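Shown here: the complex without one of its protein chains, the others still in place.
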């Protein structure tokens, strides 16, 4: 399994769409939601985080089991960290990571200035002024440090791919080289 | 338990004093000293580090046990890392961290330039020229990377609070929001 993470606004989804490798793409959030809905009847993704910690861990373990049962090359699309008012939640806590058979970790990012500008210009975002440039920088720094911790834990390689403005094909090509 | 750490000179103690939440504040160094004094008769804090490693671990385990027995919301005040001539000692090695029930990690920091200036102006410091601005930057970078590793290990959120010059109330308010 290859795990692909990204900084919000860095263009992870578009970079992933540019990849033509014969791989199965799975989204961690979607898997969590499907299992949480089935087990605990929640109605939307935001409610996963409101489940008691024990139930969240049960869902997490079920997702890990489902992922382990996949054959062939699988790409898992998830967050490196989720920014909340309580701080950054790590997307791959060691307890989860130790249940997965990880071949490589990939972080898709971009220059904070570019991410900041993209977020400002995104018509789907309501509040354009809720994040400052230095907040984007802090999130990117935290993601890189988390990436290193995940890699040290698993002993697998960690790749940083820059999705530079106007060079998405290059970013997709780098990702494809890892998936092949 | 919520663990609050800080860069020396960032003003952790003053930010913590500005919090009015109904929490029990405990200092890790004080707990270590009390137990080390009782068990091994040491006379001051600096001697903890000179105990044989086995005895240090015994003290650390006793502190972890004491902390686990606390009921209600507890704030543990400790170092993210301690800077020594041998390097940065992590304040929360995984062996300790895995014994604690951590809800959130908080790092109180400030711009290296501000921390540097505060240290220069601190009349209680003897040697004002022993640290350069780039040393403060290095310590802050190391603390952030350690914070990420601790968060990945525990699967809990990690919050960075800036205690900007003249804005201590804002920093205290952010801390209070996490403690509530």
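All chains are identified by letter, namely A and B, in their written order; residue positions are counted from 1 within each chain.
Criterion: contacts are C-beta pairs under 8 Å (C-beta built on N, C-alpha and C of every residue); 3 or more make two chains touch, one makes a residue touch a chain.
From a predicted model like this one, the values you see are computed outputs, not experimental measurements.
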item	value
Contact partner of the left-out chain, one of B:65, B:141 or B:169	B:141
Residue touching the undisplayed chain, where the options are B:16, B:92, B:110 or B:171	B:92
Interface residues of chain A (partner: the chain not displayed)	104-106, 144-145, 147-149, 151-160, 177-178
Where the missing chain touches chain B, by residue	84-90, 92-96, 138, 141-142, 145-146, 148-150, 152-153
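The definition used in the following text is that only the chains that are shown with their structure count from here on.
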item	value
Whole-Å gap separating chain A and chain B, where each centre is the average of the chain's CA atoms	30
